[in-house]
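Removed from the display is one protein chain of the complex; every other protein chain stays in position.
Going in written order, the chains are labelled A, B, C and D, and every chain counts its residues from 1.
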Amino acid sequence: MPETILIMNGLNAHYGDFQALYGVDMHIDAGEILAIIGANGAGKTTLMRSITGLLKNGANQILHAGADIGGLRADEIATRGIAMVPEGRQLFPSLSVKENLMIGAQVGRKGPWDLQAVYKLFPILEERKDQQSTSLSGGQQQMVAIGRALMSNPDLILFDEISLGLAPVIIKDIYRALPGIIGEGMSAIIVEQDIAQALKVSSRVYCLQEGRVSLEGASDTVSREEISRAYFGIE
Amino acid sequence: MNTTPYSVTRSSQAARIAAILGAVTLVVLIAAPWWAGRADMRLMGELFLYLSLATLWNLMAGYAGLVSVGQQAYVGFGGYMLFALTMFGGLHPLAAIALAGILGALISIPVAVLIFRLRGAYFAIGTWVIAEVFRLGFAQVSALGGGSGSSLPVAIVKSLASKRAMRESLSYWLALGAAVLVISAVYLFLRSRKGLALTAIRDNEMAASSLGIDIWRTKFIVYVVTSAFTAMIGALIFLQKLRISPDAAFSVNDWTAFVIFIVVIGGIGTIEGPIIGTLVFFLLRETLADLGTTYLIVLGVVAIVVMLKAPKGIWGLIRSRFELQIFPLGYRVTKRN
Amino acid sequence: MTPLLKLTNLQKAFGAVTVADNQSYEVMPGDALGVLGPNGAGKTSMFNLITGTLKPNGGSIHFDGKDITNWSAARRSHSGIARSFQVPQPFSGMTVFENAMIAATQSAGLHGHAAETLCLDVLDQTGLMSKANVLAGSLTLLERKRLELTRALCTTPKLLLLDEIAGGLTEAECQSLIKTIKDIHAGGVTIIWIEHVVHALLSVVDRLIVVDFGKLIAEGPPKDIMESPQVKEIYLGIEADA
Amino acid sequence: ATPTLKVGHVSPRTGPLAGFAEADDFVLKGIEAAMSAGLENNGKNWNIEIISKDSQSNPNRAAEVAADLILGEEVDIIVAASTPDTVNPVSDQAEINEVPCITTDCPWQPYFFGRNGVPGEGFASTYHFFWGLEDVIGAFLDMWGQSGAAKKVGGLFPNDADGNAWGDKELGLPKPLAAAGYDLIDPGRYQPLSDDFSNYIAAFKDAGCEIVTGNMIPPDFATFWAQAAQQGFNPKVVTIGKALLFPSVIESLGDRGDGLTSEVWWSPNHPFASSLTGASAKDLAMGYTSESGRPWTQPIGFKHALFEVVADVVKRAEDLEDPEAIVAAIAGTNLDTIVGPVNWANGPINNVTKTPLVAGQWQKAGDAFELQVVANANAPEIPVTADLKLLG
């Protein structure tokens, strides 16, 4: 039986007075790819921000490798091996492409990912390595963002809307590369709007609706009807 | 044709009540010469002038995003123009104040052309350097006393009104009038189409320009008008001070740092903020100024504490608690019933 | 009939990267033109050139028969060019309604009640009415994209440039977006739409151009373009999607 | 009941000029003690209340606190001291509000002409006692005459109230220096807080100056003096107004402070005594030193004298309720104070009277510097205490 790497226990999240997540329970096993789907504003990004510590949450709401990471700062969580490819890329504009990648390695975790490995995955980045990262196109920027997250050799990687704004050819490449990216033992959580795509790559899926888990299941068994009900609630 | 069951309002109950209270307060203030002492009137006069400076600075920084630390350039310029126009031009002080405003607008045009090439912090430093250039420039004008400064001849002050009591009332009314004029002008401007454009520019210049806003021109108009008013306020200030020198006229502390303090403490980007900020500043000054260094240290501590605990200023705190808006600028969409 | 938009030998480069390589094409009033191309091809840059956010190195742009190459972005907006930004650029300190009002008053030049009515209508159309009094800064990414569309429509444009507004939508949302855009188009607005969600694009546009390395490499009816081996290779990947 | 007379006092307690007011608390305590029993006027006893305000070394603030004292506290007399930045705005407020005002510790030319005073007319309510530039010039020439240095003088005058007055072509140093056969090399007015004086130094070197004079603030002098040494300029006599007044400044210059010269308006060796307390100059100065542990400074005497004059005026005024009567009493003053005689009838110009001035040199005695009087031709009643030594 595979080890459970991340557990969320009644996770709540707030933006000021506004509550965005209500008692979310989830878990992900080592080596697994988990998909999270849900309508706009369902709370997917909020969930990712909570896991990575960008949003504060209470004690014992999130356990990573058995340890409570609820009150930790984002940088401490990163050091423990959780990386994220954020929605909207968010590169460092004053760093070159190469430096953006290198900053990912700054947490100092050992593993298979280094500059060469990333360049091999996205050869265009090697060509552009000394260019300012903001002068890249949206798609190229997404590649840097992925590479940057990989450079920290995480054991859990979060992708928020990874295909947003990418040409079909790139999306296809990325999804084709995904099993290779994830590799041995690394787990991933993928937030994806393209449900078919999400189900295809993942082993399990959660659907969020207005801050609550409305569906959980194995990706190859959930039905279209279940999903659309989970998306919009029962009318 | 509006097919939706929604409508738009721009006022509120609180604003209507506030308007009535404001009108009553204004009448009471106008009548101050009949109920207030000389010192109180002078203090209130000074308060109104600071209020005007703060409101103007708030228009620039809080709405147009022009964070200037060089408005003392126009305060000092206005002050010097009052001296020059009355002493050498033989003008009546009131005419000199009006003309100081016009000259302030004229001189601000080339300045704007130059410093509008700068952004953010660069703009702030640029305005400060401009003010220093004004200061050092006026220090070279020996007719106005050069670096030594000059006093306003008593005869000129007396030409305002021969009786002391009348003179004091007049100065007070001028200051009150300036504050009322500045606040209403800013309020009406912000409610207008141009005012909306200004707020948009503050938020996002690229989007603003692609939505048809001529950024340069909008900021330019705000800058020039603000400078004109600031120069007039400067003339009024130095009509009270009676003495001008480059260091006093172009003091970054007196005319800009304290004004920034007032606006930010009160709540930047709101019309109410500068009013509250001015009251707080004068309250502190009147109760603590005799403590010397301690007073200044307290002022510094207040600035820091307010900024950390209430970054939107005191009015921001009040507004978030009570959903109040005394000067309604925004739009609210409500469902018709 | 004069073309609504005409690019002639448009040229733009950032150092060694050419984003517009001698581009020339025309858009007739009432057209709906789709733009495809790999990431980094220069599609957004082309919009920036048309709206005046970027200045070209060479060539000219005509709009409605007038040479607008040296016009400011604001002036172009007044004359009827509107856009949505790929990376949304809301006025975050203002409410959604006020964002719309900016467009209606500054670009369309409407006053008072007329402006308010237009904004309400458009908000209704784009589905943002429930967020009308919310600060734009607190919207989610997708709501921001809708706000982009809202503002563009409130300028009462002749030419509407849409930069990737369908990304991230659920199927149902996508269908409703397509309907909205079709309605706008039916209302007489000329549209140029950059989109990677190809099926959405194809259900609206009547012509496609394909950009790569700043060059126009194909132009024509959608059906032909999608069949072209060149496009299949550089854009869709060798094996075309079923 | 005993009526109370309110005296407002403005001085720069904080800010760059705070050195001038460092002894205020000490002086005021002494004055208040001396007046604690009240003062007698027309057979009636009056309480004296002194309200002291800080100008923060800022003329804007000086005008504000003066107006506050006049309008708010409704003081009967206002006094102020220490440089034109405080003295002039306070006097202007008093003049327009017709409140009797006495000031000191600022040469009379910047006071009188800086306020647009018209000779022959003067002011209605404001009076000033101190010395003038002619006294400084006299004292300096007297001292330089003894030095045997070449008659080439380098001038360092900033563009501020004092500097402009000192360097003024008509009223300042240039004319009398020329008359006495000195060449004055004056490159122009520099802006206070300049970081570089190489151009002055080059000009002085070229002209072969052996004397340097001027009116500077301490940091400017320190910059100049270090650069002069670095650039190989070694004058024989350096006589600077204002900057070299305070022992703390001289101490901060270390060995380079030894032998610098300056004007001396007051010292413990001045042969005067207080009309109010009877204390001698030495008593007053030592009193400060023993109470504060700090060396005496020249403004102490003048600050004390200011209140001596107030006390005298209060005693003599025909009607203390009437500002005009107080002004008349001020104008009629004839009092020997701790800084010398004060008598506006003897003034060089309306509303101004002068106190004696000599020239002095800082000389190292053991570990500390002493200000020795080295030239007294214009005020022989003040004894010379040492001979002038040349620098270098």
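As a working rule, a residue touches a chain if its C-beta (ideal position, glycine included) is under 8 Å from a C-beta of that chain, and two chains touch if they have at least 3 such contacts.
The criterion applied here is as follows: contacts and distances are computed from a predicted model.
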- prompt: Which choice in "Amino acid/amide ABC transporter membrane protein 1 (HAAT family)", "Dihydroorotate dehydrogenase electron transfer subunit", "Multicomponent Na+:H+ antiporter subunit F" or "NAD(P) transhydrogenase subunit beta" gives the name that UniProt lists for the one chain left out?
  reply: "Amino acid/amide ABC transporter membrane protein 1 (HAAT family)"
Message: Can you say which of B:L136, B:V154 or B:A185 touches the chain missing from this structure?
response: B:L136
- prompt: Given the contact definition stated above, which residue among B:A23, B:L181 or B:I304 touches the chain not shown here?
  reply: B:I304
Query: For the chain left off this view, which of D:A222, D:A279 or D:A331 is in contact with it?
result: D:A222
Statement: Even though one chain is not shown, chain A touches it at residues 52-54, 73-76, 78-79, 83-84, 86, 90-95, 99-100, 102-104, 106-108, 148, 152
Statement: Hidden partner sits against chain B at residues 61, 67, 69, 114, 117-122, 124-126, 128-130, 132-133, 136-137, 139-140, 252, 257, 260-261, 264, 268, 293-294, 296-297, 299-304, 307-308, 311
Query: Going by the touch rule given at the top, which residues of chain D touch the chain that is not shown?
result: 14-19, 22, 57, 159, 187-191, 193-196, 198-200, 202, 206, 218-223, 226-227, 229-232, 246, 248-249, 252-254, 256
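Keep this in mind: only the chains that are shown with their structure count from here on.
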Message: Which chain is most central here if centres come from C-alpha coordinates alone?
response: B
Query: Just curious, how far off is chain B from chain A if you go by their C-alpha centres, in Å?
result: 50
Task: Would you kindly tell me how far, in whole Å, the mean C-alpha position of chain D lies from that of chain C?
output: 75
Query: Touch graph of the chains shown: is it line, ring, star, complete or other?
result: line
Message: Let me make sure I understand the interfaces: which chain pairs count as touching?
response: A-C, B-C, B-D
- line: Listed in rising order, the residues of chain C that touch chain A in the complex are 14, 17, 37-41, 44, 86-87, 138, 140-143, 164, 167-171, 173, 196, 198, 234-237, 241
Residues on chain C engaged by chain B in the complex (per definition of touch): 51-53, 72-75, 77-78, 82-83, 85, 89-95, 97-98, 101-103, 105-109, 111, 116-117, 120-121, 123-124, 129, 132-133, 151, 155
- line: The chain B residues in contact with chain C across the complex are 1-4, 6, 8, 193, 196-197, 199-200, 202-204, 206-215, 269, 330-333
